[in-house]
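One protein chain is absent from this view; the other protein chains keep their places.
Chain naming follows the written order as A, B and C, and within any one chain the residues start at number 1.
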Amino acid sequence: MNEIFRTTIIQISIWVAVAGVILALIRGLIGPTPADRVVAIDSMTTVATVIIALFAHLFKRFIYLDVALVFGLLAFITVLIIARCLERRMI
Amino acid sequence: MRHIFALIVVGTLGLGLFYTLSHIPFGKGLSEVSKYYVENAIDKNDPHAGATNIVTDIVVLYRGFDTLGEVTVLFLAATGLSVFFFGLKKKEYTCEPSLIVKRGTGIIFPFILLLGVYIFVHGHLTPGGGFPGGVIIATGVLLIYLCCRDYKAPHSLFKVIEGSMGTLFVIVGLIGLIVGGSFLFNFLGAGKTGELVSAGIIPILYIVIGLKVGAELSGLVKDTMEDV
Amino acid sequence: MIILNVIRVYAGYFFLIIGSLFLFLGPLGILRFPDVYNRLQAGTKSTTLGAISALFGIGLLEPGWLGKIVILILFILLTNPVSSHAIGRSAYRSKVPLCGKSVVDKCEEEHIYKEAK
Partner (left out) sequence: MNKIVKILFTAVIYFVVWILLTASLKIEEIFVGIIVSLGIALFTFENFTSKGLRYFSPKRLLYIIRYIPFFLWEVIKANFDVAYRVIHPKMPIKPGIVEVKTSLKTDTGKFLLANSITLTPGTLTIDVVGDRLFIHWIYVKTKDIEKATKMIPAHFEWALKEIE
């Protein structure tokens, strides 16, 4: 009984977060400027990091947290690099 | 017109991928080779085992020779790229990077190195390994290059690490050849699964591969980012 | 002792739900707000608190994981504002205009931007 309650709560959280990712994805598709798309990517990756951590808890696997950490790091670097490329276009 | 063409190409690729993947008999019977791997990698009395997942066992112990080949391919690619970039005039950065990004990168850089080392030291216990650890170290170097325009990486240090680690890999393999009769034989035994010091030569090989890949990719980043 | 455990578990569930709600609100703000800078505000703040809250909930549910959860929380707290600042600055430098509702733009008077125009 307790186990079913736990998985239900986590699944609800995952679905709510996935709905957030989809909303950001829509903004990424229609965003009029490149900067809008980068904003969408930035928040999508943060939400995705949390979703990986939630999956780690759902499957009771400690090592999935490593995956979340590395994913978050690579997403941070991606956003910084794209932002730098946009900046260089100025002059 | 271009958009429609791109849509058609992407749609065809996606459909083909979906069709191919849905016809793979995933998780249904195993082939002869897979059966051999699965039975022997789970058997903990076998010296060819000891990691916490089968994939690591297969990649390092059964197919360690392939890993040597992969490292060689990476080395050749890095060398080729540096030859390609030699004498090419790079575009200058026209605007100064932001102070906040600079300071934030400065704070986070050592922790990226620490994470990379953690990933390859624990390669036999977690899904990581030598290649991901090396890539994370190289991304740290890339961040520094993005944020300090006049940074010069210690290129000779990269070369020394790369060469010595490549030699060490072959030496470990040769010791296995002398002791056990086959290249990269696991001469240290399996040990107790789940401990840090276990799985014989897997941690050693992963540390060697991690340092080598990290140095190689950092050199590659240096070649592409620095003015020649 | 048992009561403490029950409180801990239910607090964990509470933080999980609150966190996922904020993770939903951030992208909703990104979709609704009129220009890049306002979207950045919604995106950064909501996803940061949502991530912290949800991760803290997981940490309460699994006390053995708390070390790595703390690392993840510190990492998100450190990197999220930095990346949003980088996006905002690059958006301003690639001349993305402010929306029509805006009342003031002091950056315009700054000399480095004047030279660029």
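What we mean here is this: contacts are C-beta pairs under 8 Å (C-beta built on N, C-alpha and C of every residue); 3 or more make two chains touch, one makes a residue touch a chain.
Here the structure is a predicted model, which means the values were calculated and not measured.
Chemist: Name every shown chain in contact with the chain that has been left out of the document.
Modeler: So, spelled out: the chain left out of view touches B, C.
Chemist: With the missing chain put back, one of B:Gly104, B:Gly176 or B:Gly200 would touch it. Which one?
Modeler: The one listed residue touching the chain not shown is B:Gly104.
Chemist: Quick one: which of B:Val60, B:Leu74 or B:Leu115 touches the chain that's been left out?
Modeler: For the chain that is not drawn, the touching residue is B:Leu115.
Chemist: Given the full complex, what residues of chain C touch the hidden partner chain?
Modeler: 22, 25, 28-29, 32-35, 37-38, 40-42, 44-46, 48-49, 52, 64-65, 67-68, 70-71, 77-78, 80-82, 84-85, 88-89, 92, 98-99, 101-107, 110, 112
Chemist: Across the whole complex, list the residues on chain B that are touched by the chain not included here.
Modeler: 98-100, 102-104, 106-107, 109-111, 113-115, 117-118, 121-122, 195-197
What we mean here is this: only the chains that are shown with their structure count from here on.
Chemist: Provide the C-alpha centroid distance between chain A and chain B, rounded to the nearest whole angstrom.
Modeler: 24
Chemist: Hey, how far is the Cα centre of chain A from the one of chain C, in Å?
Modeler: Chain centroid spacing, chain A to chain C, equals 11 Å.
Chemist: Measure off the straight-line distance from the CA centroid of chain B to the CA centroid of chain C, and report it in whole Å.
Modeler: 32
Chemist: Check each residue of chain C and list the ones that touch at least two other chains.
Modeler: Only 79, 82, 86, 89, 93 qualify.
Chemist: Can you list every residue of chain A that touches 2 or more other chains, as numbers and ranges?
Modeler: Where chain A meets two or more other chains at a single residue, that happens at 66, 69, 73, 80, 84, 87, 90-91.
Chemist: Please name which positions on chain B make contact with chain A in the complex.
Modeler: Contact set of chain B toward chain A: 93-95, 97, 101, 105, 112, 115, 119, 125-128, 132, 136, 139, 142-143, 146.
Chemist: Could you please specify the touching residues of chain C with respect to chain A in the complex?
Modeler: Spelled out, the residues of chain C in touch with chain A are 13, 16-17, 19-21, 23-28, 30-31, 36, 39-40, 43-44, 47-48, 50-51, 54-55, 58, 61-62, 64-65, 68-69, 71-72, 75-76, 79-80, 82-84, 86-87, 89-91, 93-96, 116.
Chemist: Please name which positions on chain A make contact with chain C in the complex.
Modeler: 6, 9-10, 12-14, 16-17, 19-24, 26-27, 33-36, 38-40, 42-44, 46-47, 49-50, 53-54, 56-57, 62, 65-66, 68-69, 72-73, 76, 79-80, 83-84, 86-87, 89-91
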